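Can you read through this structure? Questions will come right after.
Take a look at chain A:
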Amino acid sequence: MSFLSITEIDASYGAVPVLRGVSLQVARGQVVGLIGPSGSGKSSVLRAITGLLRLTAGEVALDGSAVDYANPASLRALRDRVAIVFQQYNLFQNMTALANVTLAPILAKRRDHREVEAEAMALLEKVGLADHMRHYPRELSGGQQQRVAMARALALKPELLLLDEVTSALDPELVNEVLDTIGLLAADGMTMLIVSHEMAFIREVADQVVFMDEGRVVETGPPQHVLDHPCSERAQRFAAKILRRQWRPKTP
Partner candidate 1 sequence: MLHSLLSELPRFFGPYNLLFLAQAIGVTIALTIVGCGIGYNFGFALALLRVQRIIDIPPLRWSAIGFVELVRRLPFLVLLFLVMFGFQAGGYTLTGMAVACITIILRAAAIASETVRAGLESVHPNQWDAAATMNLSRLDQLRHVVLPQAWRVILPPAMIQFIQLLKATSIASQISVIELTYAGKIMNQKGFSATLSYGTVLILYYVLCLAVERVVRRMEKRLVLPQHH
Partner candidate 2 sequence: MAYSFHFNQVWPFLPYLLGGAWVTVELAACAFGGGALFGLLVAIGIESAPGWLRGPLAFYRSFFTNTPQLVKILLIFFGLGELGWFVPPFWAAVFGLLLAESAYLAEIFRAGFASVNRAELDAAETIGLTRMQTLRHVTLPHLLQTVFPPLANQFIVSILYTSLGAIIGVEELTGRAFNVDSQTFRSLEIFIIVGVLYVALTLVSTAVLYGFGRFVLGVRARIF
């Protein structure tokens, strides 16, 4: 049975619909890549899962039980098991990297602060930032900030990690260090739902790829199918544009 089960969800920003009947499944230990053109609703799916976007229809179930977003206890329980990392402005600017990682476990999970600090330092070391733990976000590069953001998400011991275009705002040379970290997590068996434009990475790391367009799921399948041999026409057009990302002159 899937760990995360999304069934026919609808959502809108005001009068504009962003999700129309979206369904997808993520099994435990699986890495699912969510791809599609801008505005297709990929980020909205992640925001809806964590309760940042209100659903007007459909259901989200975690580990078999449906989530009631209107119920604070249910929402709390969900957020206890699911963590999200955004594209930017993740880290709390007014505290050090270490403080960022320890804040929620101490305040929300009410754990012992020495234990939390030890774990935090281990996590920061795992993402390669042990030397920067007392630095403030403004003193870190974009790639370093995103890696701290992931350490911070991991400190909450989530069973599902949502990554919302975490490399899209980075300078090109900083992207790989973040992708390496994500690869590490995948190898460790973390269940992840990743929204990304990094197709080569998705092809390597994802077990399943979901292609979305205009708020709907258009195609689902293994990466080789969806990325290399898509069935639907829209996915084909998208793939063609993506392939041309390695710029080549147009043949006359």
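Criterion applied: all candidates are chains of the complex that A comes from, given by their letters.
Everything that follows uses one rule, which is that a residue touches a chain if its C-beta (ideal position, glycine included) is under 8 Å from a C-beta of that chain, and two chains touch if they have at least 3 such contacts; residues count from 1.
What you see is a predicted model; the values in this text were computed from it and never measured.
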item	value
Neighbour of chain A by the touch rule, complex-wide, chosen among 1 or 2	1
Chain A residues touching candidate 1 - in the complex, by the definition given at the top	50-52, 76, 79-80, 82-84, 86, 88-90, 92-96, 99, 103-104, 107-109, 134, 136, 152, 156
